[in-house]
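In this view, the complex is presented without one of its protein chains, the others remaining in place.
Letters A, B and C mark the chains in the order given here, with residues in each chain numbered from 1 onward.
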């Protein structure tokens, strides 16, 4: 199930990638769409995307992964239409 | 230091004894003045008064002692002018 | 590190401990009391962390019967003194500086507030722990006694508090 906000219709055949807060500022971008043909994204994981995108910081110890707005393991295989977010250290409340 | 409410001036040469709640009702009285000549009350303790007054229940395990509105040991020697209270199990808040 | 652009603030640490304790012989509204209490702490001086507890009379007696009312007896003079002492000890143990204790006496109806404890502090941990601990302290060491007036006509003094 892909859950999206109304204003951001997912592009078929892509993975939507979101960055937040300090991570977004260090990377210089907040959103990208990564091509992923349906059925052909098998094997592509958040960890691989993290490396390919050359994102700053350390995945795992500092940065958490959410897939379709749920915390997820960085090695979860992604599928076309997924919303992937990299979350820097949380500081709410 | 003896601290008393304005309406209840201590009688010189007595110990004021107070009972509360269920203990007061089982004993059938809430206040007594026990004669205690100044200087001559030496040795009289709440525990002895408890026995002499034949109060119901168990001192210590259930009933606590306050002297001059501070919790006190049941074997503390009393002095003329003291306010002694026997407190059944507390249930505030 | 100090610069003209970075003045050191005079924080809550330097303020005196503020303790407010009241016994109410008629109903009190916890949120109204809290509002007045908070108004004394305006703007930046407001506590960064505030923990509250409100206890109300249940509609059911200890034996499962419907409850008409709870009667709260206390030991005038000792109660106020004990509450003050318990609050002062607990606040200084936890390093918190604002404390509000409100307690009903007399006849209290189901749904009405019996007790309100509020703690203001600079950190959430001390605020929460102090609020919890002071509530336990007053439940066990302030001279209050509850009697249940049950709808079947029974009047029963409680011999302790409900379990934590």
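Operating definition for what follows: contacts are C-beta pairs under 8 Å (C-beta built on N, C-alpha and C of every residue); 3 or more make two chains touch, one makes a residue touch a chain.
Bear in mind that the values here come from a model prediction, so they are computed numbers and not experimental data.
Considering the intact complex, the chain excluded from display touches A, C.
With the whole complex as reference, residues 3-5, 18, 20-22, 25, 62, 66, 69-71, 85, 87-93 of chain A touch the missing chain. In the full complex, chain C touches the hidden chain at residues 1, 3, 5-9, 11, 31, 34-35, 38, 42-60, 63-66, 110-111, 122-125, 127-128, 131-132, 135, 150-153, 162-164.
As a working rule, only the chains that are shown with their structure count from here on.
Chain A and chain C have CA centres that are 47 Å apart. Mean C-alpha position of chain A lies 73 Å from that of chain B. Shared interface positions of chain B, i.e. residues touching 2 or more other chains, are not present.
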